[in-house]
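The complex appears here without one of its protein chains, the remainder shown in place.
Order of writing sets the labels: A, B and C. Residues in every chain begin at 1.
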Amino acid sequence: MAELVLAGVALIVIGALLPLRRPLLAAGLVVQATGIAAVGVGGAGIAIGGETAGAAFSPAISPAFGADRLTGTMLALIAGVALPAALACIAYLRHVARPGAVASLFGCFVLALAGVVTARDASALLACWELMTLLPAVASLVADASPPVRRAMFEYLAITHIGGAGVWAAILVLAERGAIGGPPLGPGGATAGFAAAAAIVGFGTKAGLGPLHAWLPRAHPVAPGPLSAVMSGAMVAVALYGLVRVLFQWMLAPAWAGPALMTVGAVTAVTGIVYAAMQPELKLLLAHSTIENMGVAAAALGASLWLHGEGAGSPAALAFGAAMLHLLTHAAAKGGLFIAAGAVQGAAGTLDLGRLGGLSGRMPLTAGVVGVAGVSLAALPPTAGFVSEWAVLQGAFGAARIDDPVAGVVAGGTVLLLAVAAGLAALTVAKMLGLVLLGPPRTAAAAAAVEAPGPMRAAGALALAALAGLVLAAGWILPGLASMVPGGIGDDGPDLLDVPATGGLAPAWTLAVLAAAAFLLTRVRGRSAARAPIWLCGQPELARAPYTGAGFTKSFRIAVDGLLRSERDVEVERRGGLVHRVTSTGRVPDLVDRFMYDPARRLALAAAAHARRLQSGSLRAYIAWLGAMVVVCLALLRAGWLS
Amino acid sequence: MLTRLARVRRAVGLERRPPASCAIRLVDAGSCNGCEHELVATGGPHHDLQRYGFAITASPRHADVLLVSGPVTTRMLPALLRAYAAMPEPRLVAALGDCPLGGGVDAHPDEVAGPLERVLPVDIRIPGCPPTPGQIAEGLRVGLAALPPERRPW
Amino acid sequence: MTGTAAVLGALSVLALAAGPGLAGLVQTAKARLQGRRGADPLQPYRDLRRLWRRSVVDPEGTGAAYRTAPAVIAAVTAAAVLMVPLGADAPRWPFLGADALLVVGLLATARMAGAVSAWDTSAAFGMMGAARDLAYAVSGEALLLGTLLVAALPAGTTDLRGLWAAAAQAETWRTPAHWAGLLAVALVVLVETGRQPIDNPDTHLELTMIHEGPLLEYAGRDLAMLTWVAGARHWIVMGLAAGVFLPHPSGAAAGAVVTVAWLPVLAAATALAESSQAKMRLGRAPRLLASGAVLTLLGAVAWAFGAGL
Partner (left out) sequence: MAGIERVGADAWRDRVARGNVAGLHAAIGPDGTPEVRAVLAGETPRLLAVAAPGGVVPTLVDLLPAGWDEREAADLYGLRFEGHDPHRALVHHPDDRDLWATPVVGSDVHTVPVGPVHAGVIESGHFLFHVVGERVLHVDARLFHKHRGLERHAEGRSPEDAGRVLSRVCAGCAVTNAVAYAAATEDALGRVPGEGTRRVRTLLIELERMWNHLNDVSQICAGVGLAPGTMLFATLKERVQRVCALLTGHRFMFDAVTLASAPGDPGDAAREAMRAELAAVAADAATAARGLLFDTSLRDRTSGPGRIDADAVRELGVVGPAARAAGVAADSRTDAPRLWYPGFAAVVPPTPAGDVAARLEARWVELEQAAGIVGELLSAPLRPDAPADTGTGTGHGVGIAESPRGRTVCTVEIRGGTVRRVHLRTGSYANWPAVAVAGTRAILPDFPLVNKSFELCYACVDR
């Protein structure tokens, strides 16, 4: 299996070089896709087979790569998103400025992701980590160097690097203590606390955990479609993978880490989905939803860590498996949705939710992807999204049983917050499905939309297959994933997720039975269905007035207006005793931006005015500064100041 | 309030009616509001149309009977026809009051398209200006019962 | 499968037919409280038979989402009905399991199918109802999950049969968590059956509709399915309330009888609750549900403190 992965990597390298010659663009991407498929199959083989390949983890600072079951799982996840994305690239890159360079960078980005999960020492890990951060920014700027993209990428790099310092700090401390590959760092002392906190901040930033999530909704939407699919589906998951290695494997996490991670995750989930629901643009909506899902996965990891610390092995393993399954299901759904977003943009020329509509009849396959992935994202049974959400909630229920007063507040609160997030996810997905797929088309462009070109359709079909596969295989996958932490739970076979202290789930059978029942009910619906205009209280068809996105979420906003502080202004123009015209403006401000980033930005700008001499404005200079910072950190470490 | 209503119910002492089921949608096609007042009163404790299994529904899609009041003004005619078109088969039309039957107080000929018979097939006729709640309840019950069984909603 | 399990399983299947009767019971009780005689509790069945014989209508411009929604909603609701706990020995359906969280999920799926069908027709009242339904579900799901959490803590499982068994134990009744759940489940019943002060199933004011709004377009058998669903939801939430939170003996036969016997009581209580207050203003109802959820959180905290045990 490891050989397959290596072969795949080689193919991706070749595939990344080919597009530099323009005629070979499509061929290069096909080679890349083949390589990605090989990596994915190899990774899945490793995950299932349980073999370890390549180097083992080592505290030495010398680049080494290898794979274990967790790595294999992550490789499969990366490939699951990157494979359809690579195919989608073939169609998508026709629209960008320098397709060859972007296609090449796409391959490099996938390699960087694979590098992070296969890295077996600190140097390889950090190098791949930095590449993983930089490459999408470079690719985005190559594809489109307009000011908004430049600004978004600047903010992306600024925030991920400020937060990313935590990754360096945590990894270097652990490496220095020999914990990577050696005995895990003990839970006591300031070092462990520092490492855990630095890891949560560092990896959490990259995973989109609040409050350092602000880069994500800026960067993901401006990246080229297939690239944003990989960023939103895989890159954030890789970040949480890093957190798993640190907190679960290389150290015995301090007692506060579990509850803290759970709280951060639950709060992030709600914040992310609240703003997802308010977004007027499809990719912005999807990006905010990614924040939500990473919050959910982080909450499950927190529960697992906590239960682990309390010695509750079996529930801890379930929560861990839940987090990993959630990453997988989210990757499949989000990857598919970003690819579909690319198809929609190609067909309708916009992603403004107010200018789409009625695409279900015109783009059936894309509509299928949006529909199935959306329902999975809303965590509705019997999709894989529900299975993972169910397992996450079971993890939180398990944590609530911990004999500790804090558990009631944190775990109980997490259950409620996750429920709120699930409710909002349904609202968001319903809004997305309605505005994109259903109702009358809102513009002429939407009315004239046609299905995406061949490669894009193939990508969509692959995404659908991944989602379907996850439903059918959830019964195998979840116990398998859970068993990747010590003290795994029993595997009762493929049909019933027969987890102790639950009533069990049978996703595949549930799907089959519900689908059969629904099909039978549509058959008995009555043979002659009369056509009639929609009933509009006696008004003619022209009175049919589709809802707007803001209108759909208004009922919710009214209930929480005190918290959201939405801004609204209605101007009534009166002349000669008559109302001439009414103008309404309104928006929901991002409160994290307003109360955290705006003051911080003002402060930073003021500081920058003093430090203008250091400011060159080029990306290279920032990287140089960053390198210098790392050197300083290393020096401090050596001097023993950081330990 | 609840105890007072219980007293009203005992005082009125309505009988249970033979079970039936019928959904009715009203379209006011230009009435003076008298028929509407009396139709609302039919649902109150003194007459209680629901004990017959009759319900006034919110949408013509749910309705078996289209109940029309008023002389059918030209401005209401399109809406009335749309309501009829919105109903699933089989559908019935009932005229409520003298106006749709053509016997009500006359309106200006330019402004009315009625009587109802001129625009829709009328199955049930409930005369009166306006018919009292009792007359409406009886008119509907007897009118529906008089239909051939295959046309009866239940 | 044991004999008891077979009997309880058969009862669950019978429950598929019983939901509309429960809704009819609420309507009859409401009519009585309003000083009317009203229709008898069997009226929903007569209505269903009438609707079943009428033609369906496919509004122009709608597609598969509109046409399949009633079937999807009916199918998932039927699955949820089968899961209502009637005893500790009830069968675990091999295709469903017996997990409480799945019931929450199935209800959410039905809600989503309704919202999607509303978007498909894009008629204002359906949209309004769907938007409100989903907005209320945000705190409604927190309430429902919080309620299940405080039931699951003493029971030690989310298996509905285990929850049923726990409610039969005296120790469970000594935990504040259970009492918090008991209070919260009353709200769950009102919100999930779409009743006042949250929603008004008898309203004829289209601008105030929640659950009724998306139904306005449906006719014939589509409407019959959705009408059955409205009744079946009564069975689901009242059955959950009775099985998980109300006292009953632990024996299989007596337990099932008492659980089912609670349902008319709950129906009457629902009618009384509905008749004694006005519908809440939009925007306030979610806050009521949220405070119910916070109540369950207090129950969970009390559990964590080990209070009462």
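A few points about this structure:
By definition in this document, contacts are C-beta pairs under 8 Å (C-beta built on N, C-alpha and C of every residue); 3 or more make two chains touch, one makes a residue touch a chain.
Just so it is clear, the model here is predicted, and its values are computed rather than measured.
Considering the intact complex, the chain excluded from display touches A, B, C.
Contact with the chain that does not appear here is found for just one residue of B:Arg16, B:Arg75, B:Arg118 or B:Arg151, B:Arg75. Shown as candidates are B:Gly44, B:Gly102, B:Pro127 or B:Gly143; the residue that touches the absent chain is B:Gly44. Checked against the hidden chain, the listed residues C:Gln34, C:Thr158, C:Thr172 or C:Thr227 yield one contact partner: C:Gln34. Interface with the hidden chain, as seen from chain B, comprises residues 1-2, 4-5, 8, 26-34, 36-41, 44-46, 56, 58-60, 70-71, 73, 75-76, 79-80, 82-83, 104-108, 110-112, 129-130, 132. Within chain A, the residues in touch with the undisplayed chain are 280, 354, 536-540, 542-543, 545-555, 557-558, 568, 570, 572, 576-586. If you put the missing chain back, the residues of chain C touching it would be 30, 33-36, 124-125, 128, 131, 196-197, 200, 202-209, 216, 274-284.
Here is the rule we go by: only the chains that are shown with their structure count from here on.
Interchain contacts join each chain to each other chain, per the touch definition above.
Inter-chain centre distance (chain B to chain C, centres taken as mean C-alpha positions): 34 Å.
For the pair chain A and chain B, the distance between C-alpha centroids works out to 57 Å. Residue positions 55-57, 206, 216-217, 220 of chain C each touch two or more of the other chains. In chain B, the residues touching two or more other chains are 59, 61, 86, 88-89.
Here chain C touches chain B in the complex through residues 31-40, 42-43, 46-47, 49-50, 54-57, 203-204, 206, 209, 212, 215-220, 223, 275-276, going by the rule given at the top. Residue ranges on chain C touching chain A, taken from their complex, read 55-65, 67-68, 70-72, 74-76, 78-79, 92, 94-102, 105-106, 108-109, 111-112, 115-116, 118-124, 127-128, 130-132, 134-142, 144-146, 149, 152-153, 156-162, 206, 216-217, 220-222, 225, 282-287, 293-294, 296-297, 300-306. Residue ranges on chain B touching chain C, taken from their complex, read 2, 4-6, 8-9, 12, 14-16, 19-23, 44-45, 48, 50-53, 55-56, 58-59, 61-62, 64, 86-90, 153-154.
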